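Note that this complex is displayed minus one protein chain, with the remaining chains in position.
Take a look at chain A:
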């Protein structure tokens, strides 16, 4: 099942030129860029693994794209997202987050229904 999260999630996947343009937009706004990846795209899993440290002083998108290439090489089957952080409020606020890499075969989100006390039911979702 196609995982949709963050910006542009209902568009077709961005190609590298489009990602570069987005990253350049982020940098032109004065935001920091970071890369994160995960093998568990469950919507409740908000903490993805960091790929290196956030890049605070880039001028040009190429710097982030180099890291993206490295990350894709190391984790071709992971979900990778690019995030933008704004620090004007004294702490880093996520301004943008979009998926830039997804595995060829995406997991299904499976719903598990369970009966509990009486006839009430609980639901759980997990990635399979």
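We adopt the following convention: a contact is a pair of C-beta atoms (placed from the backbone, for glycine too) under 8 Å apart; a residue touches a chain by one contact, two chains touch by 3 or more; residues count from 1.
Simple rule for what comes next: contacts and distances are computed from a predicted model.
A.B. asks: What protein name does the UniProt record of the undisplayed chain give, "Putative Rubsico expression protein CbbX", "Nitrogenase protein alpha chain", "Arginine transporter ATP-binding subunit" or "NADH-quinone oxidoreductase subunit L"?
C.D. replies: Missing chain, per its UniProt entry: "Putative Rubsico expression protein CbbX".
A.B. asks: Tell me which of A:55, A:109 or A:127 is the one touching the absent chain.
C.D. replies: The one listed residue touching the chain not shown is A:55.
A.B. asks: Spell out, residue by residue, where the missing chain touches chain A.
C.D. replies: Residues of chain A in contact with the hidden chain: 17, 21, 52, 55, 57-64, 66-67.
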